[in-house]
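Rather than the whole complex, this shows some of its chains in their spots.
Order of writing sets the labels: A and B. Residues in every chain begin at 1.
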Amino acid sequence: MSIAVGELAVRFGCELVGDPDRRVQRVATLAAADPDSLAFLANPQYRRQLATTRAGVVVLDAASASQCPSAALISANPYATYARIAALLHPEPPARPGVHPGACVDERASIDASASVGAQAVIGAHCRIGERVQIGAGCVLGEGVEIGADCLVHPRVTIERGVRLGARVRVQSGAVIGSDGFGFARDAGGWVVVPQLGAVRIGDDVEIGANTTIDRGAIEDTVIGAGVKLDNHIQIAHNVQIGEHTVMAACSGISGSTRIGARCMIAGMVGIVGHLDICDDVIITGMSMVAHSIKTPGVYSGGIPAAPAALWRRLAARFRRSEALAQRVMRLERAAGMESKEDRSHD
Amino acid sequence: MSIAVGELAVRFGCELVGDPDRRVQRVATLAAADPDSLAFLANPQYRRQLATTRAGVVVLDAASASQCPSAALISANPYATYARIAALLHPEPPARPGVHPGACVDERASIDASASVGAQAVIGAHCRIGERVQIGAGCVLGEGVEIGADCLVHPRVTIERGVRLGARVRVQSGAVIGSDGFGFARDAGGWVVVPQLGAVRIGDDVEIGANTTIDRGAIEDTVIGAGVKLDNHIQIAHNVQIGEHTVMAACSGISGSTRIGARCMIAGMVGIVGHLDICDDVIITGMSMVAHSIKTPGVYSGGIPAAPAALWRRLAARFRRSEALAQRVMRLERAAGMESKEDRSHD
């Protein structure tokens, strides 16, 4: 497939600088592009690659256009425009509708004729699979699972009993949706299992990463809002609620019953403790521990960047001796006849 | 199903305040309960919901009973009592005994007639599956795996060769038990694989969370004691031993050959380095790095809660300059003719 850059400009509302009849066949990075490729510049870290790119056309913003050695498609949001062009140039291979003969579908399940179910997949009783849904090989859907139209479920995903997905949800391989929440009541001599009776509800246009887990609610449902994007290895505990269009990067975890607002951005390896409220429009940077509710939109941090080990060892030792240092300062203040500013509480 | 609260009081040893003939059909949260529902109050964070609950009956402790607007079931341990009542009101759907025709069972495996094996499951040679065990769809059991009575293995679990589970173990989807430990010996030009020859032994009443991994021992077995509860995304490396009734929250990891005592409580995203001994009754709070053995029961911490990013940046900068600050204090001490309290060692 190839397409004229003039047509791209029209379709995606870009200003074109260059020959509208030039055609591109594929996307490429600035560094690797050839004249048949379209590249893009969105992250300023890669600006130095612009001068030498051999791309046929580059999607970029107005400020960068003058430095572009090739044709330019000028967009206020080059990355989003690139994403749409890439989807046009590289369409996903269509799945053949129908149930693979090696799948195992309960006769009480309802599967739309336009949907596809892969080999070795298992579909439980009373499941409802919508139009054009793709269920990958080796997936297991428990009883009464509902999958909205145009969902794409990669191979080897588990969706346990009663879980409901909206439309256009994409689930990567290895994800588990609807595992039992971690609920145990302490009792003499051990722990009593607390039945996990809720399910999981996933809104439209949600992405669920590879090997990510979302536990079913203890009583009510765990709820993932429309447009939420979850990366790989994320843990969502029971009763969590995530607001619309929030994104979470890999390896982060949200403990039970915490509510996350809309349009939040949570970086990688962030841990959020249970029973908190995080308001809308909160950004949390990588490896932060969120131990208190957040009531004000803004950016929050909790990680300290690594340093050479010898230096870090000294800093960690200073940290461990920080009480002693404060007491030395107080002694100096007393000796100087100064009122000590030492505050009393520890929090 | 419905049950009289009077009968609940008798069965579970609660004092009842209210009409013993009132019947409840289900459990619910305090906020969402209707008069046919039973709710509970265990976490004081939810106490404010008690006054307005419409629940038919609430399980709570004696101190809260006077504020209960409905019938009250008074228990010294409301959460455990709630758990038992919930299990009574909402029994798990029974599995139909037998091997699904879509499963693949080696003829040398022994499966109790009361057990069930789901579609597409694979059971290796010489496996022994006990009474009333449920093996979910898509599970793979290697050669010689032993599963004790009443275990519940959710779909898509891997249990590798020679692993043994006690009775009543529950394994959530995506878990891997008996993967090879991470053992490599450095050698000229790279790494030599160290054969992982042990297996994994899991005690009775253990819970293993979704996508949790437990590596087989290098020479002897990795051992998980009875009553241990492991949440999702946990990593247990080779040769680890965990004592009875210890619980671990999600995303924590224990490195190789470390021994954890009994009745420990390990919060989420905790990392424990290898070859350590953690004694019984240790509590470790979230996101701690445990780098040394612990010989005294108690609570240990290692995480610093996140703060607004602008503040955190200043604090992190102070941390990086903490050596300079200590030297400034020492200079002041010298100027004041004070003996410097500066200690010499860095640890």
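Convention: a contact is a pair of C-beta atoms (placed from the backbone, for glycine too) under 8 Å apart; a residue touches a chain by one contact, two chains touch by 3 or more.
As the structure is a prediction and not an experimental result, all values here were calculated from the model.
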Copy count of the single sequence across the entire complex, 2 present: 3
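Keep this in mind: only the chains that are shown with their structure count from here on.
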Centroid distance [mean C-alpha coordinates] between chain B and chain A, Å: 25
Complex contacts: residues of chain B adjacent to chain A: 27-29, 32, 42-43, 45, 77, 79-80, 82-84, 86-87, 90, 92-93, 100, 102, 118-120, 136-138, 154-156, 170, 172-174, 205, 207, 209-211, 227, 229, 231-233, 244-245, 247, 249-251, 268-269, 286-287, 303-310, 312-313, 316, 319-320, 322-323, 325-326, 329, 332-333, 336, 338, 341, 343, 345-347
Chain A residues touching chain B - in the complex, by the definition given at the top: 104, 120, 122, 138, 140, 142-143, 156, 158, 160, 174, 176, 179-180, 182-187, 189-195, 197, 211, 213, 215, 219-220, 233, 235, 237, 251, 253, 255, 269, 271, 273, 275, 283-285, 288-292, 298-302, 304-305, 307, 313-315, 317-319, 321-322, 324-325, 327-329, 331-332, 335-336
